[in-house]
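One protein chain omitted, others in place.
Per-chain residue numbering starts at 1, and chain names A, B and C are given in the order in which the chains are listed.
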């Protein structure tokens, strides 16, 4: 079955308890439209794999508010006070992973590796219960691949073969997550014909993508508006 | 010390016995100019890490003919009869590595990993003497990172910050090797000012590059000329 | 029976394993010929492990570009929607199970689906290239080969005698004489060529064959 262009059926068909990766860093490059569809579908007990947990009023925060999320696998959840409250009350589970290890574990899943040794987290709680090994005089900790059932990613441009191109810092975890899930659903700001992206500039080749669709009404919130006066 | 633009001193300063990675697949995307400089410098007992060993009359083949190479670490050396002869005579050593493992070991070196488990080669001579491990029901073999002292890479376009862009299938091992060596020397067909490559289309960010220079007289040989008649 | 050489017939039969939307890697030799028999209108994307998706036909003579080759080092062309990438990502695709089908040549296949195809006995070892990764990682591995060696000795054996490329990796064997599936219960003969018989196939096969509902081999055109 080739690339599909309508996400509705696949997202509606996600079962309760599924593990879903969601690209983005903070509010930058997040799959707003697929999150909205998942909110409508209302699945429960989801595990969300995402660098952050959104903010109280947007992004993954909406799914948390809606009681759909049982567990987050993230690197930093500091921007979401609702999540914080649920965590204190024991109503949500959070696994925290160092950001580089998080990215690398996702890549390992997409790349068919059984795991890897990283220097990150050696001697910290992150290494508790894990194998450590000295290799060429340096200590490393063993980390396993991190798979998912679905990946929701967001790209600036997509073509009808599923190739994706990300502008500026919107690539972040989107490209690597597209590799690591059984099914990858990509929303794009602009959907073009095959060949509309320069072949050397494709960040995510279409073979990693199952559904590509044009998103509507991207809100693209800015989390921290920092600017200078023009004359500085 | 920032990016440099003249390769001569660094290549002349390579010691005998150094390990040098060279990008390219067959004759496609090979660092012709840096190889020519290394031929002139004449260092001996080099270990060359490259997917192939060139052909008898070009590429790494020239270094082999010149008696500069003690050892090749490669995935396929079938196109070089001089190398074959030296190998039979025991005058050169060849380590053969599966191509995906080769790429991944180089990436692991560049990415600071201590090694990884791959399914490739399990049950074959490639796994002899290596740790194997069952992970989630599948058997993997442990592979170590593959480092080098120098990497010679070739790109289509480079800018003065060392950013590199590769056209068509010339990227192959160039980008990953640029990550994995202590010093990376990049020759380019076209050297442009900083900003001359679209920031999203940079394949090798300049932080991996020590020297970038405009190559002269690229020969760009075709190994197998396959074509169809225009009306087919 | 279709015209054309036995090797072309193997390629034609393998083409019938293609499905719409497949990402396919073709090895050197017979596998490359499969590209000529992709059914019209079927969306097949060809992967080249040197870093490309979307291989097109050979270029015209004037359009040959040294910057654009396949893993066999042949000049090729691109198609709309092609993409280029490095070898690390290319083999991430392979090992990660993103290639639906790999078609490779074979020297020996065992009854448990082991494949030997990289060390030619008596010759200098040239290297495995990407073959070990392709068989370890692809979702389906189809081996394209002549049923026997030139001297008539069987290439399908209880166990491979040559050094292995992969263990238990082959999904299906397509030869000039037969189609054989590798199942958990052993080798299953499912098709024989129009110009042969089940008995002849059995005789030329070194491993034991289960005989299924055997049909005549059909070929894509």
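The rule is short, and it goes like this: a residue touches a chain if its C-beta (ideal position, glycine included) is under 8 Å from a C-beta of that chain, and two chains touch if they have at least 3 such contacts.
The structure displayed is predicted, hence computed values, not measured ones.
**Q** Going by the stated contact criterion, tell me the shown chains that border the hidden chain.
**A** A, B
**Q** Among B:15, B:42, B:67 or B:199, which residue is in contact with the omitted chain in the full complex?
**A** In the full complex, the listed residue that touches the missing chain is B:199.
**Q** Given that one chain is not shown, which residue among A:28, A:46 or A:181 touches it?
**A** With A:28, A:46 or A:181 as choices, the missing chain is touched by A:28.
**Q** List the residues of chain B that touch the chain left out of this view.
**A** That gives, for chain B, the contact residues 1-3, 107, 109-113, 159-161, 163, 179, 193-195, 197, 199-200, 202, 205-208.
**Q** What residue numbers in chain A mark contact with the hidden partner chain?
**A** Here the touching residues of chain A are 25-29, 51, 74-79, 84, 87-88, 94, 96, 98-104, 106-107, 118-126, 156, 166-176, 203, 220-230, 232.
Here is the rule we go by: only the chains that are shown with their structure count from here on.
**Q** Tell me, please, which chain's centre (mean of its C-alpha atoms) is farthest from the centre of chain A?
**A** Farthest from chain A by mean C-alpha position: C.
**Q** Using mean CA coordinates as chain centres, what's the gap between chain A and chain C in Å?
**A** Once rounded, the distance between the two centres reads 36 Å.
**Q** Report, in whole Å, the distance between the mean C-alpha point of chain A and the mean C-alpha point of chain B.
**A** 32
**Q** Quick check: what residues of chain C touch more than one other chain, meaning two or more?
**A** Each of 78, 84-85, 91-92, 94-95, 137 in chain C touches at least two other chains.
**Q** Residues of chain B touching 2+ other chains?
**A** 104, 118-119, 166-168, 171, 203
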